[in-house]
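To start, the structure under review is shown below, and the notes come after it.
For this view, one protein chain was removed and the others were kept in their places.
Which chain is which? They are A and B, in the order written, and residues in each are numbered from 1.
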Amino acid sequence: MNLALNWRLRDQRYRLEGTVCNHCGAKYFPPRQVCTDCKSTELTPHEFDGHGEIYSFTTVRQAPLGHEGNIPYIVGIIKLDEGPLVEAQLTDVNPDDVKIGQRVEMVTRKLREYGEEGMVVYGYKFRPVTDER
Amino acid sequence: MSVMKPKRPVGIIGYGAYVPRFRIRAEEIARVWGGAEDGLPIEEKAVPGLDEDTVTMSIEAARNALARAGIDAKQLRAVWVGSESHPYAVKPSSTIVAEAIGAAGSILAGDWEFACKAGTEALQAAIALVGSEMAEYAMAIGMDTAQGRPGDALEYTAGAGGAAYIVGPAENSLAILEASYSYVTDTPDFFRKQHMHYPEHGNRFTGEPAYFDHVLHGARGLLDGMGLQPSDFAYAIFHQPNVKFPQTVAKKLGFTKEQIAVGMLTNKIGNTYSGAAMIGTTAVLDIAKPGDRILICSFGSGAGSDAFSFIVTEKILERRNKATKTMGYVQRREEIDYALYARYRGKLVMN
Partner (left out) sequence: MRDVSVVGIGQTKVKEHWDKSLRELAVEAILNAMKDGRVDHADALYIGNMLSGELTAQENLGALIADEAGLRGIEAMKVESACGSGGSAIRAGYLAVASGAYDVVIVAGAEKLTESSNCYTTASLAMAADADYEGIHGISFVALNALLMRRYMHEFDLVPEDFAMFSINAHANAANNPYAMFQSPITLDHYKRARPVAEPISVMDSAPVGDGAAALILMPTERLNGNRDRAIKIAASAVATDSLSLHARRDPLWLTAVELSAKKAYAQAGVTPRDIDLFEVHDAFSIMSAMSLEAAGFAGRGRGVYFARDNDISPKGKLPLSTMGGLKARGHPVGATGVYQAVEAVTQLRGEAGKNQVMDARVAMTQSLGGVAANAVTHIFTN
């Protein structure tokens, strides 16, 4: 059930907390301990806003264990406005309505459950931005 | 018994709603179960998607509330979710919501349950926490994805949705609390045992001795204690398990159709249980004017009623546009049929 593993990732899963390099300013999600650009180890937490656009997407029809109950679902690569790419499911949208370049925002949803009796893992997904305020 | 007022004046700092996007029409349920002879209790209800539950929905409502409140999540000293569909029987939804919105740490986060009034009971507690000066800000959420037994009358109305409220000092409020009142008795009109999937209910017993008795006590307790008349209110939101009950109780108390119209969402999203009175209120706050007095009167089976009187302030004007409005969620709809509904609601036997 990986209780500790999932718990350790809560800041990333719930609030898109990555890192920023204090030396060169590069931003990373997921967090890194060594900056890829300048090799500095001075990186501190940075919470990403969650807005971005779709870089690519596909529909999973043959799911790995733990996700079979959700097929068909859409997974995508999202380019966050702050720079990094992040992979996640797309939600609140039908496969026919997804387009590369579409604006999306982060929401917190169920990623998976470990069976009926097991832990629920919550984390980020992305949905098309709706402008109704 | 007199009405309740906190030691220092408090009010609503921010609020946020959430409704999932799927809808199933009552007609479609009737098609499968043949239950349309007496007419349908509502038009359609909201259905949570496969990746949604009370926790995820509460998180979005809470984020909306924070956006309107303009406070840092770390200033909250309580995040309290009231629901009858918490994902865990042991492990509070509130802890997950608190962590997800960045409020974890020096905070209270137990769950509340009192059928459809769990959210307003949490609201009473939030008022007390802030009003006693134990905390500056506290959050109360009423949210549900309640289950209805297939073919049962309640399946037509058991919807999904709710709202979050942040309570804080009156000076910072978009709606100031005047007073509140709660009325509870042991009345077994509707309940669900620990390991059961679907609730039981007493059919017509849920009407007069339960809903009506407690709502009337709750509302009259507040109105009489404050020396107010229905005409003193711009809006009234009653718990709304269907369309008829709140219309009937409003009439009995002397409220007009116009006063309850804005806060009546059940016809379009179903009975959102712990969320019902809470989200009816956000719909009102989305359009209320400064100076408007609002009555909220919830009902929870078991049974009880919480009643509140709020007066809207100028601050509502700048804050309500900072997050998606209630009608934005209500109008966001994707219709599904009974097959998909059964799949999404976990009614298919998979093991």
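Everything below uses one rule, namely that a residue touches a chain if its C-beta (ideal position, glycine included) is under 8 Å from a C-beta of that chain, and two chains touch if they have at least 3 such contacts.
From a predicted model like this one, the values you see are computed outputs, not experimental measurements.
Asks: Given that one chain is not shown, what are the shown chains it touches?
Replies: A
Asks: Which residue, A:22, A:40 or A:56, contacts the hidden chain when the whole complex is considered?
Replies: A:56
Asks: Can you list, in ascending order, the chain A residues touching the missing chain?
Replies: Residues of chain A in contact with the hidden chain: 5, 9, 12, 30, 36, 55-68, 70, 73, 75-77, 84-89, 95, 100, 111-112, 121, 123, 125.
Keep in mind that, in the parts below, only the chains that are shown with their structure count from here on.
Asks: Once you find the CA centre of chain A and the CA centre of chain B, what distance in Å lies between them?
Replies: Computed value for the inter-centroid distance: 30 Å.
Asks: Over in the complex, which chain A residues touch chain B? Could you list them?
Replies: 10, 14-15, 69-70, 89, 91-92, 94, 107-111, 116, 120, 122, 125, 130, 132-133
Asks: Within their complex, state which residues of chain B touch chain A.
Replies: It is residues 21, 49-53, 55-56, 59-60, 87-88, 96, 99-100, 102, 321-325, 328, 331-332, 334, 350-351 of chain B that touch chain A.
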